[in-house]
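Left out: one protein chain. Kept in place: all the others.
Letters A and B name the chains as they come in the text, with residue numbers starting at 1 for each one.
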Amino acid sequence: MAPTIGLPNAMLTGLVTGSIISLGAIGLALVYDIAEVPNFAHGDLLTLGAYAALLVNKPGSVPLFDAFATGPRAVGTAGAGIVFLLSTAGVLGSVYHLGGVRALKGSWWGVDAPPTVGLGVHAAVAALVGALVVAGLPSYPAALLFAVVLLGAVVPLTESLVYRKFREKGVELAMMLVVSLAMAFIIRFSIQTVFGGDIRFYEVETTVPVAGRSVDFTFAKFIDFLIAGNGVTATVLETRGGETTQLLALGYGWLEVVALLAVASAVAVAGYRRRQGSAAVVGPRLAAALGSAAVLLVGGAVLSGGASVPSDPLVSTRLRTSPLRVGIVCIALAMMGLLHYLLRATTLGKAMRATSDNRDLAMIRGINTRRVMMVVWIIAGMFAAVAGVLLGFLFSNITINLGFFLLLPMFAGVILGGISVYGAILGSYVVGLAMEVAIFAVPGLSATYRVPVAFVVLLLVLLIKPEGITGGS
Amino acid sequence: MAVADVAISFVVVVGIYAILSYGLTLKYGHTGLLDFGHVGFFLVGAYISVFFVLPPDDPGDFTAYVAGLADVPVVGNWLVGIIIATVVAGIIGGLVALPTIRLREDYLAITVLGVSVIFQRFVQAESWFANGPDALRGYSPPLKGNFPLLLNSELTLPVVGGTVPATPTLFAVTAAVVWAVALAVLGGERDPATRLPASSLYLAGSFGAAAGNLGRGRVAAVGGIVAGILLGGVLLLADAILLAGVVVSLFVWAVVLVVVSARVDRLGRREWLAGIGLGTGFLVALLPIPYAGSVAVKIAGTLALLTALVGGFYRAVRTREWFAAGKLRIIGAGSLWFVSVWYFVLPLVGPLAGGDFAGALRTLFANLVWALSFGGDVGVDYLVTGLGSLTVRVDYQRFLLAGVLLFMLGAYYLLELTARSPFGRVLRAVRNDEDVVRSLGKDPFVYKVQSMVLGSALGGFAGALWAMYTQGLTFVTFAPRVTFIALLIVFIGGASNNKGTILGAAVFWAFQQATTQLASFFPPALRVNVLAFRLVAMGVLFLVVLYYLPDGVLGRADYGTPIDTDETTAAEPGKGTPAYADGGDEE
Partner (left out) sequence: MSAVLEVEDLRKSFGGIVAVDGATFDIESGSITGLIGPNGAGKTTTFNLISGFYEPDSGTVRYDGRELQALMAPSSDERLVWGGASGLTFGSLGGVAAFGLAGLGTAASLGVGAVGTGLGAGLYVGQETVKQAYDGHKNSRPFMLAREGLARTFQITRELGDMTARENLMLAPQAQSGENLVNAWLRRGAVAREEADLYDRATEMLELLEIDHVADERAGNLSGGQRKLLELGRVLMLDPQLVLLDEPVAGVNPALTEKLMDRIETLRDEGYTFCIVEHDMEVIMNLSDTIIVMNEGKKLVQGPPEEIRQNQRVVDAYLGVD
């Protein structure tokens, strides 16, 4: 008998949901924290990203732009030229937001460089990105890249055209909330004005060659965890057309399990000790986490063996997931790592943290808070694009409400985390786990209640601690 | 459908949305509570009220709902349903407020938004509660069976038993309410300098009651009741529904004329001309939509003309001082001009172009006598010289109009009363600075909760009216979008201005109605896009209002107007309305 799907599966799903929420929540938290806009339009930025990717992925289905399409998924020279221009404009636009023409000449680099060098480097990078997108037409990665660079330039526009104007009038936070609500309307329905009401989806080549065979990474795989008297076994299965094939089987004796866990915790403790008090990129907690994860992965690979599936396990549970879902978690982690590096190791990141702590003080200390704010918006836009394009692929249907449905969990995550980037990541995973576990654990609670669950968690936490889990008093 | 019918359903929706938005006016405008979940109480009100008028659920059919009390005596009717719906919405508002209201304003907004989403998802997911994701139907609005009014139907009296002739009774009720509302509005327009037409109309319309020492509300009530009885009596004696309709319609037109002319007096000639120019320009800008052949020309032409119009307006504001000073009044004059042309002139274009002068005259007459519905198969036939034969009836919309108008005015009065009382003063103080209120021995929390309860109850009341109006409910209607619209309405007129809310509702629905009509000139495949575009326009309008008119079109109302001490000290308990609870606010 096959193991049944249980709580671990719900938690794994929660991890995937949490990853997507956190990709959006990071941008939301940055903007909330540093630009002081509780941006209700953030969900719709995800939607915008998802639709922008269609321009590359399915140019034939985009109204107006379909004039340049030579087929559902092909464009002529003119169309490719437009995509190229938009991509380069996206890159250069992002740079422009950092301080106008002077930024294009390299003023934001922090090192003195001749203007021609600055211009040249920016132009080269822009051309490279444009070429990458055009070369990749109409593949999914190219679409993702296109959406990211486009939103990196478009989203900061909302700051300079709208939010900054209101900030200069000194409106209160509640009014900013209302302004962003209006922006949400404008963005969401602008998309619908162009794209109409049809449901869209990406076309992605989903089979990739892995070790000599082709694997469809969207197809669900089953991972069975079996605990028997002599140890732990994990098997990876694929079911296709009623036929189940075992892709992989890993067995560990009890001794091996104990040894692995012991070494992992020892490495974690050692890493934590070594890095204690360090404010560098790899702090104590990160060191501990990375160390133990590495041990588990390497050790698990080395020690695997004895792939006999126990016929009568004591405990068994099944995880249902796909490489795509695991990949989303990985992408999210990678992007978080990137952001972490940016915040900890670069001058820009330090300026961002200083501005977050105290904007006036940062300004007095000579930090260009306006540039910092634009950086925040650029990052928010890029992260939103990634989240939107991933979400559009995962759900395989893109509607104008795509991002709005995610807005509420994102807000729940950000507020839970006390409006800071790291808090938002933590909060997003809490919300994601809570959503999936609650749907699994409470009988009669249908999937419609996902978003309400996020809110109930938020409400409960706010009742006990009105400033969020990581916030001060 | 005649333009008058369109206008009447327009006023009905405006009324319901004004009441809904009054909840937010109280919460946000007067107290400073940003309730992004207001739609939740709208939903509660709608569904609760409907349970009182639905028949018991039949397990055999395809619908399922938790309760249907229509067959229960005394309880199973709209009156009880609306009252309970209002109360329950208020209680739920209070329960939501207790834990959330001490949060920061942005947290509060997001949490209550979450609560409203939970309500919506609950209705969607629980199929036993209100038919789940499918529409809940199977009830009809009160007295619907008696309409259209014909001369020989009977109305069964509830509780008392027995029957009365339906037509005179219901027409009398409708006319009385419309008459009273018109009088109340007219009463607010009286100048201390007493312009002759206004005061003689007021005196005549109230059948002399205005001559006595009565408050505005009582004059309106007396006038309305007398008018209702007289008109009902006429109908009882003769088949004179056309006459009765003409009388009511003309009286309202007279009031409208007086009110409008009072406003017109404040405009200079050049402002008037600019306004007419603006209105005409707007009309011209829209011409490509019905008349241009290709979609591209429709869109491009109208957008180009509109851009030119807005650009010209902007330029004039920038370069002409008098224009900048009177820009809102000019827009007002332009709108008035545009609406007049739309109501009176445009409907005549069709018949006149066809050479049908009698038809044009009939259309004009039908739009003038708005209290009656013309045409169709059912109704009373008249032969009028110069117009030909007319089929006349009073349809249900007109009855609903009277009810909604009455309720809207009631909500307005309630808000005025609240805002001008010491209670309202504390609310405003809470909005300004809670610490001060605390230092003065008042607990802001108590006042905020009361504001939430009252505001949510108003939302619930509006929900019940909405259920009555639409005769069917689905969860989709109660999306967060409704809160956005209510907020927009509140901000257009001025967040803390009670009159502004009605204006805001009118502006919003005028825009909505106009764009729906324009969308019908586009090919069906493109309508989704056009309708989406109007929401974009609405968002832009919202930003423009927030940025350029943060206090709304009507500006801040002064609810702390000093009391006229002479009048106040003279006021006896329960006698008349003290001056501070009455009129006295300004444009």
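What to note about this one:
In this section, contacts are C-beta pairs under 8 Å (C-beta built on N, C-alpha and C of every residue); 3 or more make two chains touch, one makes a residue touch a chain.
Predicted model, so just to flag it, every value in this text is computed and none were measured.
Contacts of the undisplayed chain with visible chains (whole complex): A, B.
Note on the undisplayed chain: of the listed residues B:140, B:391 or B:421, the one touching it is B:421. When the missing chain is restored to the complex, the residue among B:306, B:331, B:429 or B:540 that touches it is B:429. From the options A:277, A:366 or A:443, the residue with contact to the unseen chain in the full assembly is A:443. Those residues of subunit B that touch the chain absent from the view are 66, 91, 94-95, 98, 126, 128-129, 414, 417-418, 421-426, 428-429, 431-433, 435-443, 450, 454, 556, 560, 562-563, 565, 568-569, 571-575, 577-578, 580-581.
Although one chain is hidden here, its contacts on subunit A can still be listed: residues 442-445.
Keep this in mind: only the chains that are shown with their structure count from here on.
Centroids of subunit A and subunit B (each the mean of its C-alpha atoms) stand 45 Å apart. Touching subunit B in their complex are the following residues of subunit A: 38, 162, 165-166, 169, 171-175, 177-179, 181-186, 188-190, 192-194, 196-197, 408, 411-412, 415, 446, 448-449, 451-452, 454-456, 458-459, 462-463, 466. For subunit B in complex with subunit A, the residues that touch the partner chain are 32, 34, 36, 99-100, 102-107, 109-111, 113-115, 117-118, 121-122, 124-125, 484, 487, 491, 525-526, 528-530, 532-533, 535-536, 538-540, 542-543, 546-547, 550.
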